[in-house]
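Every protein chain but one is kept in place in this view of the complex.
Right after this comes chain A.
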Amino acid sequence: MSVKMQINGQEVQVQAPPASRLLDVLRGELGLKGAKEGCGEGECGACAVLVNGQVVNSCLIPLGQMDGAKIVTIEGVPGDSPLLQSFHDCAAAQCGICTPGMILAATALLAEHPQPTMDEIRWGLSGNLCRCTGYGRIYEAVTQASTGDAHG
């Protein structure tokens, strides 16, 4: 099956079986390795990407549904995104496996709630698991990106 998508602003055409997972298409066909496979069943969020602005698990999306979709992966997050800076400043990444998904989930959260409360941050990132940080520094990084102040 041939599917046309827009990935990180670029028109892309992919030829692959329709039930292929978007995750495999991104990593295998397109060489975009930022999205990771953690659980493979939609629980951990390591494969999270944005599809038409919404955070989703790319391990659960069949290619057949992506015709015309606008997809953003971690490779498409601009280098000057306040989230990249705040994750760095707050030391919010340790092993790094969850980080791309966390940043994309946070991107979707901040688009909906530019000044999120702590509850909204917890909710927005609840589909992303981290085994290293204990989440505190990640929440702090999202707060800093929204306010410009790590301790605000």
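As a working rule, a contact is a pair of C-beta atoms (placed from the backbone, for glycine too) under 8 Å apart; a residue touches a chain by one contact, two chains touch by 3 or more; residues count from 1.
Quick note on the criterion: contacts and distances are computed from a predicted model.
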Worksheet item: Just by its UniProt name, which of "Biopolymer transport protein ExbD", "Protein-glutamine gamma-glutamyltransferase", "Xanthine dehydrogenase family protein subunit M" or "Cbb3-type cytochrome oxidase assembly protein CcoS" is the chain not shown in this complex?
Response: "Xanthine dehydrogenase family protein subunit M"
Worksheet item: Any idea which of A:M5, A:I61, A:C90 or A:L110 touches the chain not displayed?
Response: A:I61
Worksheet entry | Residues from chain A at the interface with the omitted partner, ascending | 1, 17-19, 21, 40-43, 45, 48, 54-57, 59-62, 64-65, 67, 105, 108, 123-124, 126-127
